[in-house]
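One protein chain is absent from this view; the other protein chains keep their places.
Each chain carries a letter (A and B) given by its place in the written order, and its residues are counted from 1.
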Amino acid sequence: MAKYTYPQSQDLQNFVNARYRTAWVWQLVFLSALLIAILSLSALLLNVADGAFGYVVYEFKKDPATVSETPLAELTQPQLLALLQENLSKGAYTKLDKESPMEKRSRDELYNLLIERVIQIKIEKTYNLFDSLLHADVIRAEVAEKYPDATLEFRSWLTPAFLTTPMSSKAEFAGVRTALLGSLWLVAIAVALALPVGVGAAIYLQEYARKSFINNIIQTNINNLAGVPSIVYGMLGLAIFVRAMEAFTSGAIFGVTDSNGRTVLSAGLTMGILVLPLVIINAQEAIKAVPDSIRQAAFGVGATRWQTVWHHVLPSAMPGILTGSILAMSRAVGETAPLIIVGASTFISIDPASPFSKFTALPIQVYQWTARAQAEFHNIAAAAILVLLALLLTLNATAIFLRNRLQKRF
Amino acid sequence: MQPETPQYAIETRDLSIFYGAFEAVKGVNLNIEKGKITAIIGPSGCGKSTLLRAFNRMNDFVPTSRVKGEILLHGVNLYGKEIDPVEVRRRLGMVFQKPNPFPKSIYENIAWGARINGFRGNMDELVEESLRGAALWDEVKDKLKQSAYALSGGQQQRLCIARTIAIQPEIILMDEPASALDPISTLRIEELMQELKKNYTILIVTHNMQQAARVSDYTAMMMLYEDTRSGTVIEFDKTDVIFTRPTDKRTEDYVTGRFG
Partner (left out) sequence: MQNTREQPLSPPSGFRPGDLRRKMRLSEDIIEATLFFVGFLTIFITISIVIVLGDQALLFFADPAVTVWEFISSTHWQPAIGEFGIWALVSSTLTTSAIAILVAVPLGLSAALYLSEYASPKARAILKPVLEVLAGIPTVVYGYFALLFVTPILQTIFGENIGVYNMLSAGLVMGIMILPLISSMSEDALSAVPRSLREAAYAMGATPFEASVQVVLPAALSGIGAAVIVGISRAVGETMIVAVASGATSKFTFNPLEAAETMTAHIARISGGDLSYNSVDYNSLFAIALMLFLVTLVLNLISQWVVSKFREQYE
């Protein structure tokens, strides 16, 4: 064999160093992929924050001073009521009263009504957060020139009132109350369906199923269902829950009359089916992680299979199952497409009160407001995204907390 | 006749190897003679693999591992600050217990190592020579482009030896290279080792007493300290001395099967 075909001594050192340099360069390349991911995430979050705060330029159609001598902000509930009665047309007032009795409405609600209907605020322009912070002078100059009568105000679109007021056709009065409640209903119904069915299926597959053709099919099928586009589940929900089972999902057989199949129940069931494969797969993982010695110990003292599962396997697997279910809930909170298909209402200002109510949901609001052309709707879309992300964060934090908490007991 | 001063391929000085706080191998002093086969024997868990893997710095990949003392190659400490483990491994080839060919063709299995090490020359020749060197050429010369996974376990192990000699190391480390093989394949590997001895220094870990007695020139006997559970070399000598008239009682018990 030719002896010196490999680099030797100094040559070798240079050669190895060159290889290390290549590795180093590639390391930077690989790292840059992660930097892009971090940048994208930051850009996304900043973009949302950018939209949720900033300067607003608005004008009043009616000067507040002509409506009331005392500043509006200091008016009490009865005073506001009187002003509304005075300034609104009779028809408009009775209509509002029918929706919900005016006397019973809170001061803030009446105040908003007064601004919205009587003073009639008009948003001329909105600015995003970074513009507002960096170019405040330019903005002021521009506003002073173009809208001499307008007021310029720095505004957070995400306010406590944003959470508690229902939908409105005007961005500045709109809130996510109905959407938030709708989302909670949806998740509750989805979990009520998916959790028992999902855990049951997981127990069957992990603890009972022998290797057989049919069980193999069930497993493959579940893995596939996890990859079916969510919009297809929407079509399924539309055909089955909204139409075929309308009598049930509209509540007609329970005596509910003013509803069709496009209810929060239909949507919740659709969402339940959508997250079912996720719940099953997560529960399977949790059950798989329970050591076999626990089962053998239980069988060893004469327990039946179900006793073993119920008393030993499930309690040990519970933290994992719960965590998985909460992740499935996050998925249900964020899914949008199936809700569009199943028929979330485009405009609804009444709280969903039963499973047979019409509904809207947070991501639906985000979608609809984003799709609007006016900038102020993009601002409330951003505010709604913040609410949505906060909800998801809460869910995930709960999952982590529960996992740590429950794991300690074993 | 004046005895020739032996040339040492590699030496250890007070070598201790730790996993975290646990001292797996303690105070080993070995002088491995060049061009000879040295066997390392001892009961399970006494640190044979740990010691062997310290030679080519494979233990670097165990994050908790740490080395005290020195391993000297031509008088250079392999654990010195300026030493590059990649170069170390290029000079000390290793054959593992379970055959682990790359999921590539037979040809590529050999060519890959040569290529990354900057081989300049005729690759086809190198492949053929290495395969011949590992006594595998005749069996695979017609299927060089086939997957190495299609070979038998014994053939795979010889392929692993072939790819090791292709990078022309000075020393070949073998960790129970025949324990996963049938007696015929084992025999072929042993014959091969005798061949390789002409060009290489070989260090082999084995559980098989007969094998150690058959193939090796020197034998190092390792044993655990009762109290600390650390392994160490209790006796190191010519193989026939170890197997016929060991000085240590424990060695005698072990090699005659009366251990434990």
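What we mean here is this: a contact is a pair of C-beta atoms (placed from the backbone, for glycine too) under 8 Å apart; a residue touches a chain by one contact, two chains touch by 3 or more.
Because the structure is predicted, anything quoted here is derived from the model rather than measured.
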{"item": "Residue among A:8, A:76 or A:224 touching the omitted chain", "value": "A:224"}
{"item": "Residue, one of A:184, A:197, A:256 or A:402, that touches the chain absent here", "value": "A:197"}
{"item": "Which of A:27, A:76 or A:120 contacts the chain that the document leaves out", "value": "A:27"}
{"item": "Contact with the hidden chain (one of B:41, B:126 or B:167)", "value": "B:167"}
{"item": "Where the unshown chain meets subunit A, residue by residue", "value": "16, 19-20, 22-23, 26-27, 29-34, 36-38, 40-41, 43-44, 47-48, 51, 197, 200-201, 203-205, 208-209, 214-215, 217-218, 220-225, 227-232, 234-236, 238-240, 243, 273, 276-277, 280, 304-306, 330, 333-337, 340-341, 343, 346, 363, 366-367, 370-371, 378, 381-382, 385, 388-389, 392, 396"}
{"item": "Chain not shown, touching residues in subunit B", "value": "56, 58, 61, 86-87, 89-90, 93-94, 96, 98, 100-104, 112-113, 116-117, 160, 163-164, 167"}
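Simple rule for what comes next: only the chains that are shown with their structure count from here on.
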{"item": "For the subunit B and subunit A complex, residues of the former touching the latter", "value": "84, 86-87, 90, 116-121, 126, 129, 133, 167-168"}
{"item": "Subunit B-facing residues of subunit A, complex", "value": "1-3, 5-7, 12-13, 15-16, 19"}
